[in-house]
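In this view, the complex is presented without one of its protein chains, the others remaining in place.
Going by the order they are written in, the chains are A, B and C; count residues from 1 in each one.
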Amino acid sequence: MNKNFKENISVVLSGEAGQGIQTIENLLTRILKDDGFNVFATKEYMSRIRGGSNSTEIRVGEYAVRSHSSNIDILIPLTKESVEHLKDTISSETIIIADMKNLKIDYSNAVDVPFFDIAKEIGNRIYSNIVAAGTILALFSTEKEIIYSRMKKIFAKKPELIDKNIEAVNRGYEIGEKIKNSGIIKIEIEKNSKIKDNILINGSEAVALGAMAGGCDSVFSYPMTPGTGVLLSLAQYSKSFGILVEQAEDEIAAINMAIGGWYAGARSMVTTSGGGFALMEEGVSLSGMIETPVVIHIAQRPGPATGLPTRTAQEDLNLALYSGHGEFPRAIYAPGNLEQALKLSRIAFETADEYQIPVFILTDQYFVDSYYNIEKTDLSEVRNENRITETREDYKRYILTENGISPRGIPGYGKGLVIVDSDEHDEYGHLTENLDIRIKMNDKRLSKLDLLRKNALEPEILGDDDYKNLIVCWGSNYETLKESLKNLKNTKTAMIHFPQLYPLNYDFKKYFEKAEKIISVENNATGQFSNLLKLELDAEIHERILKYDGTPFSAEELTERIKKAI
Amino acid sequence: MNKNFKENISVVLSGEAGQGIQTIENLLTRILKDDGFNVFATKEYMSRIRGGSNSTEIRVGEYAVRSHSSNIDILIPLTKESVEHLKDTISSETIIIADMKNLKIDYSNAVDVPFFDIAKEIGNRIYSNIVAAGTILALFSTEKEIIYSRMKKIFAKKPELIDKNIEAVNRGYEIGEKIKNSGIIKIEIEKNSKIKDNILINGSEAVALGAMAGGCDSVFSYPMTPGTGVLLSLAQYSKSFGILVEQAEDEIAAINMAIGGWYAGARSMVTTSGGGFALMEEGVSLSGMIETPVVIHIAQRPGPATGLPTRTAQEDLNLALYSGHGEFPRAIYAPGNLEQALKLSRIAFETADEYQIPVFILTDQYFVDSYYNIEKTDLSEVRNENRITETREDYKRYILTENGISPRGIPGYGKGLVIVDSDEHDEYGHLTENLDIRIKMNDKRLSKLDLLRKNALEPEILGDDDYKNLIVCWGSNYETLKESLKNLKNTKTAMIHFPQLYPLNYDFKKYFEKAEKIISVENNATGQFSNLLKLELDAEIHERILKYDGTPFSAEELTERIKKAI
Amino acid sequence: MGNRIELFARNDEKEMDIAWCPGCGNFSILNILKAALSEMEEITPENMVLVSGIGQAAKIPHYFRTNTFNGLHGRSLPVAQMIKAVNPELHVISESGEGDMYGEGGNHFIHAIRRNPDITNLVHDNMIYGLTKGQASPTTQKGTVTPVQINGVFLEQFNPIATAITMGATFVARASSGDPAQTKEIIKKAIRHKGYALVDILQPCVTFNKINTYKWFKENSYYLDENYNSENKMKALEIAFNTEKLALGIIYKNEDKKAFHEQLTIYKENKEPLFKRKHNIKELESFINSKI
Partner (left out) sequence: MGNRIELFARNDEKEMDIAWCPGCGNFSILNILKAALSEMEEITPENMVLVSGIGQAAKIPHYFRTNTFNGLHGRSLPVAQMIKAVNPELHVISESGEGDMYGEGGNHFIHAIRRNPDITNLVHDNMIYGLTKGQASPTTQKGTVTPVQINGVFLEQFNPIATAITMGATFVARASSGDPAQTKEIIKKAIRHKGYALVDILQPCVTFNKINTYKWFKENSYYLDENYNSENKMKALEIAFNTEKLALGIIYKNEDKKAFHEQLTIYKENKEPLFKRKHNIKELESFINSKI
């Protein structure tokens, strides 16, 4: 069963919640990156704190690997159940490295390593995950110094744990070297020393950091998986950057707090998931009416209702798109990768500020929980603009202007008064039932949509310029589809990815007019974005590739489904 | 300025909140109906309890008059401001009957009647509205007996008021007779003695009574204009029919209460307006997930946010259509007239019960506040069906069936247990993270949409069978468009009205394919139903006639706009 | 009697994969509730409904054999109240974590009490958001550091006992998951109480709450005296405000108030649950047609 791995390899670690799968995910990805590999890690987990079966998939490559693979090259299970749990993705090619005896696993393509016995020798069964990590690192021929130095950083706050953990890694490493030398597993993936300077973050962190680049100085949130990641990141960063982090009593409070924050000059966001956002809709409408910005991050998960709380989906585009009663403009961004997340979260704040509207950042569980290395970021172009105006004495908050945007004042800055009202109002902001003013104000608000549309971010097209088949996707399917496209090797095929989902520039029709066959890829059961494309761009989607079991597409799976569809 | 009125006449009464405009509306419509006239009354009012300017429009006709007219034949103002308020609708043809001196009104086409002085002679200025009513009734030559008998009914609970009021009516009547005899105003509208047996209700009452015909036995609501009317009606009817009426602490409680009610075997509804409904969306998603029915009445008003609380709009179709996170089926009905309201509210309960989904009844302020006479209703065909099943021991709430519908049990009825869960669940209703079951359950839920679609209510087509122009409308524009179509006298033009907005049977495409020009009529700024028709039926709407100033279309206005559009 | 406990066990109890951490106080509460119900002959899995929200505690109905409504986070009380109202023959228990009940569900908590519905409200109070991994809940103690409250909680701790009494609750108790025997008795009394009954149950979360441990709860609580008069509201409040030492037992009780459903006119003449009633369509028709 000797196997050679060249371009890339996928290693999956599985076990129960509480067995420290996340610790090795963190350890391995960082160390392998330090060693010059491209890394990608994604996890899938159950809605529980202990037990069950979770897994982390780590892909390591010579070239950037940035999407989930349904192919497991090496599986390291820490429970018997987790093998069962993954049975559909284990192939005849998969090599299992496991404590076969202790786990009572019976499998032909296996390398038996007594992880648990070794851990117990070190002093505690819980070290078994670290032993396993050592084994893997040996297979990658990672130097000990690189390992130790990263481990010291990771355990910096718990120095008492370092010795035992290093012992565990060493013991695993020994075994890994034996495996390597035996020739069973041979990893020949090129390293690139530049990669060690890459940053390694996940989607939540990218959204949080991007928001900060957009000037985010306050976050109001009620915890909800998988939206909480952004809250936790901002809380953590608030140590170094002055960020007001407040957990609200419920989601309704959260969005009203954020709007109150913006009104008084802060730049606030909320972060939640579909069910929590459903409670915020009246607030979205308030933002639309009083033209006070707000930035809303929704990390999607499968519904309806509680659904599958820790799984992934793209089911809440319609929810965001049509949220709030009445009619008013909004913008929706959906990052396709970490670079986009950094950029679009920043832009979300800028758009909110400029157009004075609610702005959405739509991600999903798969996206926020996935890590990979990206190049260092360059913010030198970022302007620290704050469009608030110093008010004059007779300041009119809703002065009618040509493009619908009225200079936004805040209380306490200038001589004027800032009056906002959720009722229909006049230019000063005072309640009115004058129906002519109503029409003017409604037109004013909606007219901002035209400008938004004109300035909509361009979609990205990849593949054959001279395409016949065009595959449309949004959000986290970007990198997966990119990999599939490469696998496909089909000329005449291109992909198009929309970083901004709404509104769209009517010019974008041209991309669809060229295509003979249009295929969409979405993680939902009804094709929500496909419908939007029909409404916005008259695009007729010929085939919809949909998935709604709570897991992301893998590149392999998507390749196959596209092949069938073309 | 002598004027003769033949087929129909419109009389407008205007004044401040608190001046008893509603009392005369009630009095006049009922008495005129008793006298054999077709009557229609609609009011427009400000969001305040006293003061401001409100008005009631009463149309009286030989044939059914069922829509707002922008034409005022006779105006009876009780304040000077209310004349100003109506200035755009007063034409050179309008006759004003008013206490010119006291109101200090200067107008050429006026009949001066000292309503206030007479009222003071009777004992109190507040009788002026009744004096005015008397004047109008004399113009219609309504016999005193008819007037007295209705007044006795209306004042049945306050017998001490009857004498003064009858005196007031008589005094007004005398003056009316003089005007009539002078020939200034001559009303020659035919009476029809059958009409006196017609029922006279408004939209709120029709929705409430229809719901009761659908078995509604409980209502949970947080007050919100204009949705409160249905709550008040049900509260009032609960005296004679056993209905549980509970005011919830907020809208979130209301919808969860209603779902709890259905779960335990009651038939519950909520009633609200857009902003209140925005808070219910998580609950809608719950209903979709646990397949526990709920009926939601939304009386629309202009948004966003608080908007124009007492005005009318059709802005919340998208809100209902896309409400709730995740994907699940729903049905939306929107009555076009009172007969439809009686029927569709009943059907809403039947659909909710049969398909175990959230079902919407969409109305608007104009609709719920308008009165007219309709024929007596016949419920002999109504089956008192309750589809709940007596459970067996091993009852599975979500047993997979061919059409997606599982027999619905309730706790305490049968030997089985009824387990519902907002998480993804297995056939028993227990939480699961099995992804195969997830797909099956999601498919099961969504498959109900196919059946709903197949059984969708047919739209109604009126006008030339051989149409080139097709005018689409929904909800309360039905009767207005009908009248406009009559005015239009254009052959080759037909109208289509959808009592069920969603889902639509794909067969309905045929109605659009035939048309050369399709025009839509909606009370919103974006054409929400037009977009839905594009998505559902591929209908391309060529022209959208939209109105969003908070007032309904009048037949005259709509006629003009259609003429331009054709 | 011993056998009745089986009644409330799922058929597949052996294979049942419980999502709680080993050592969690929830296990104990699950067992206590089963034991309490098994000792109440009037209750069967068929004539009761367990209503819960979302959270670790709120998973409890899945480990039970009974009618279950596992609804939305924070929304168990509106559901529970109206299940009881439309069918008073059912025994209704609304059960969830304290975040669910006092945080997201806070408005329902205060207003449900005002109705005095005849339901039992069991709250697993682990002073933390368990399922979402350890953020502060309304009852989290000041100073507790969490991944969100990185500098420690400084909000006033929510006092469920005092709040319930203030709102006019008719049965207010505190119990501990660490003491099955007495907690069982408290729960039985709560269920038998005719009106709204709150039992706030102290429950260690061994994973995320390292402050309020089994030991801490033991050291910081005491049982009310046998002779304690639970009908004195001011006294009860005084006890409730003592958060140095948490009182266990029935802190306040008032048997004189009618339950919500007992005040409803729908049950004045007809005691039948709504689902058994036939609507008289003929009568409705005449009623509509009388609106002339």
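The criterion applied here is as follows: a residue touches a chain if its C-beta (ideal position, glycine included) is under 8 Å from a C-beta of that chain, and two chains touch if they have at least 3 such contacts.
Treat the numbers as computed from the prediction; the structure is a model and nothing was measured.
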Thinking of the complex as a whole, which visible chains are touched by the chain that is not shown?
-> A, B, C
Identify the residue among A:M212, A:I405, A:L532 or A:I562 that touches the chain left out of the display.
-> A:M212
Absent-chain contact - pick from B:K104, B:K194, B:K239 or B:K510 | B:K239
The listed residue (A:T23, A:N109, A:S141 or A:T377) that touches the chain absent from the view is A:T377
With the full complex in mind, choose from A:E7, A:D197 or A:D507 the residue touching the hidden chain.
-> A:D197
In the whole complex, what residues of subunit C lie against the chain that is missing from view?
-> 103, 106-107, 110-111, 113-116, 138, 151, 154-159, 162-163, 166-168, 233-234, 237-238, 241, 258, 263, 265
Sites on subunit A contacted by the missing partner chain, in the whole complex = 33, 196-201, 205, 209, 212-213, 215, 217-218, 220, 237-238, 240-244, 246, 248-250, 252-254, 256-261, 263-268, 282-283, 286, 290, 342, 376-380, 382, 384, 386, 388, 410-423, 429-431
If you put the missing chain back, which residues of subunit B would it touch?
-> 18, 46-52, 222-225, 228, 231-232, 235-236, 238-239, 245, 247, 249-250, 275, 305-306
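We take it that only the chains that are shown with their structure count from here on.
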Taking each chain's centre as its mean C-alpha position, how far apart are subunit A and subunit B in Å?
-> 45
In whole angstrom, what separates the CA-based centres of subunit B and subunit C?
-> 41
CA centroid of subunit A to CA centroid of subunit C, Å = 37
Taking each residue of subunit C in turn, which ones touch at least two of the other chains?
-> 54, 72
Give the residues of subunit A that touch two or more other chains, as numbers and ranges in rising order.
-> 46-47, 52, 275, 305-306
